[in-house]
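Starting off with a structure, shown below.
A single protein chain has been omitted; all remaining protein chains appear in their positions.
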Amino acid sequence: MSSILDRAKLFRPRTDSSRLFQAKAAPVVSFPKVRVTGAASSVADRVFRYAMVVCALSVLAIVALILVELVVESRLSLHAFGWKFFGSQVWDPVTGDFGALPFIYGTLVSSLVALVLAVPLAVGLAIYLTEMCPAWLRSPLAFTTDLLAAIPSVIYGLWAIFMLVPLLRRHIEPWLAASLGWTGLFEGAPYGVGMLAAGIILAIMVIPIISSITREVLIAVPRHQREAALALGATRWEMIRVGVLRNARAGIVGGIILGLGRALGETMAVTMVIGNRPEIARSLFAPGYTMASVIANEFTEATGDLYLSALVEIGLVLLILTLVVNALARVLVWSVTRGTPVSSHAQ
Amino acid sequence: MHNNYLQKTFSWKRIIADRLATLGAISAALLVLAPLVAILVYLLIRGAGALNWAFLTHAPKPVGETGGGMGNAIVGSALILGISSLIGIPLGIGAGIYLSEYGHGRLSTLVRFIADVLNGVPSIVMGIAVYALVVVRQRHFSALAGGIALGIMMIPTITRATEEMLLMVPRSIREAALALGVAEWRSVIWVTLRTALPGVITGIMLAFARVAGETAPLLFTAFGNQFWTLRLNQPIAALPLQIYTYAISPFDEWHRQAWAGALVLIAIIMGTVLVVRLIAARGVMKGSA
Partner (left out) sequence: MGLQMSVRGVNAWFGPVQALYDISIEIPANQVTAIIGPSGCGKSTFIRCLNRMHETIPGARVSGSVKIGNLDIYGDGTSPVQVRRRVGMVFQKPNPFPAMSIYDNVAAGLKLNGVRNRRILNEVVEHALHMAALWDEVKDQLTRRSGASLSGGQQQRLCIARALAVQPEVLLMDEPASALDPISTAKIEELIFELRSQYTIVIVTHNMQQAGRVADSTGFFLLGKLVEFDSTEKIFTTPSDKRTEDYITGRFG
């Protein structure tokens, strides 16, 4: 038992003389009488919780309402045209014959042109920012590209009308017609407005999103992948190609698709420069029309229920297309970064 | 040794590839910056010229006359944004609180997913939906309808920001509040939400900055108005709408004013974004443990 007695020496009963500190005496004070009433708090708790649930459910209700309204209002058009709607190029309010093909074409082509222009630039910018940029420049540069995302669509459109379109009409399109006219993509009168203008302004609008996601995805690639490539004697570009880009591929594609989603739904800037002619043409100089643009232009002027219903149906198609594309993008981005990105990039 | 020889030729090509890639990346950065600079500079030059006190305080003059301004559009936008905030902020924060504090099952996964879906709805489609839901029922365009459309668009951003910021508040803080004998609902609002407040406000401001510039949803809800009005159930002017109408018009005078309006709009939005950056730079949670 001696070990216990040894242990007992460590146990010193508390006496005044053994105090190490004279704590400024915790005086024996009496608190003022405070009546604290606990109103049936469990009721309040439940009410509060229900209120929060209602808010959450409202999100579901809103989306449901949007879908329902779109479907209901396009019923007329769905009945009248059925599947022909998607194959017909006729858009004639006078005879009441409507077909969505020119708009689907216009949306897809303008978005495609936008991606062709935006992807190399956005990915290149992202690579520069994450792999090559000097540290002092990184923050300001990133901030500036995020600023691009904050500019409203109508201001892009305004600038496009007065600066981009004249530029295209006077300089760029004639040059393109002269040098690349043989491709068939650059023929016809250079109006300035048209598919090319829409594609360019869309590209500018979409670059910040693609770049921002690509940046996140590149940063998410673990350091040891880069080190492994460098240790094998790779140049910086080779390290980027093999150690970083290859790993981030899925995420970058996801970012591109997200940019596509944004481009598909973009309305104002495109409407202001696409020329608003419901025709399908091969040349990028030709005016065109997108789904969003025709709705924006003609919705308030639509005479007759069928006209309106056709426009709503186009809206429904646009909605479904955008939702599918966005969902696909989310899955791809998530698979690389393992979780929805915390980001402030505009959607 | 032939090994050395091989390495020499290979490394020459590889170095060139590396330099080209660097050049390409730098060019990309410059090409992206160029339009931004062009836009901002152009805005400043064209906009500043037409911006004056009269512009900010007057309503439009009839077509063809010079003068007049977008005062009514600025006020109209303020009214619409006020309505949208009244809708978007409570619903957004409420949904965010639900997801963070009360939702642990399938419903919350669904809500999160659907909030993301809502975020992806094209703004013109939102306009159609609110038109069908509100304008048709009321039989006229209105500021209220515009506010509803923009308010709905604010919800997903605010919800996500609120949820993320609330989740960042450590469990120990919540336990401290509970251990004091504080009812749970009071603890959520006065302790947890209060701690996360700077981040939540950031989310609200970002949502605000985004919808402040939206035009498409207002095309067939608020519709626009050439006159001063503060009535909720009549068409009303809004800054982005007015800019659009003027920009596509054939009148030079209106073009001038469109630039001035754009400058005002950009100033408001950029100002908001800058304030957000400042709050974020100061640290999201003051002195958090």
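Read from first to last, the chains carry the letters A and B; within each, the first residue is number 1.
One rule holds for everything that comes next: a contact is a pair of C-beta atoms (placed from the backbone, for glycine too) under 8 Å apart; a residue touches a chain by one contact, two chains touch by 3 or more.
All values derive from a computational prediction rather than experimental measurement.
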| item | value |
| --- | --- |
| Selected residue (touches chain absent from view) among B:44, B:110 or B:197 | B:197 |
| Candidates B:104, B:137 or B:282 - the one touching the absent chain | B:104 |
| Hidden-chain contact residue, picked from the options B:34, B:48, B:86 or B:176 | B:176 |
| Residues in chain B touching the chain absent from view | 104, 170, 172-173, 175-183, 186-187, 190-191, 194-195, 197, 285-289 |
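What we mean here is this: only the chains that are shown with their structure count from here on.
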| item | value |
| --- | --- |
| Centre distance in Å when chain A and chain B are each reduced to the mean of their C-alpha atoms | 12 |
| Interface residues, chain B side, partner chain A - complex | 14-15, 17-18, 20-22, 24-29, 31-33, 35-36, 38-39, 42-43, 46, 90-95, 97-99, 101-103, 107-108, 110-111, 114-129, 131-133, 152, 155-157, 159, 164, 181, 183-185, 188, 206, 209-210, 212-216, 219-220, 223, 240, 243-244, 247-248, 255, 258-259, 262, 265-266, 269-270, 273, 276-277 |
| Residue ranges of chain A in contact with chain B within the complex | 38, 41, 44-45, 47-49, 51-60, 62-63, 65-66, 69-70, 72-73, 120-125, 127-129, 131-133, 141, 143-145, 147-148, 150-159, 161-163, 204, 207, 211, 235-238, 240, 261, 264-268, 272, 292, 295-296, 299-300, 311-312, 315, 318-319, 322-323, 326-327, 330, 340, 342, 344, 346-347 |
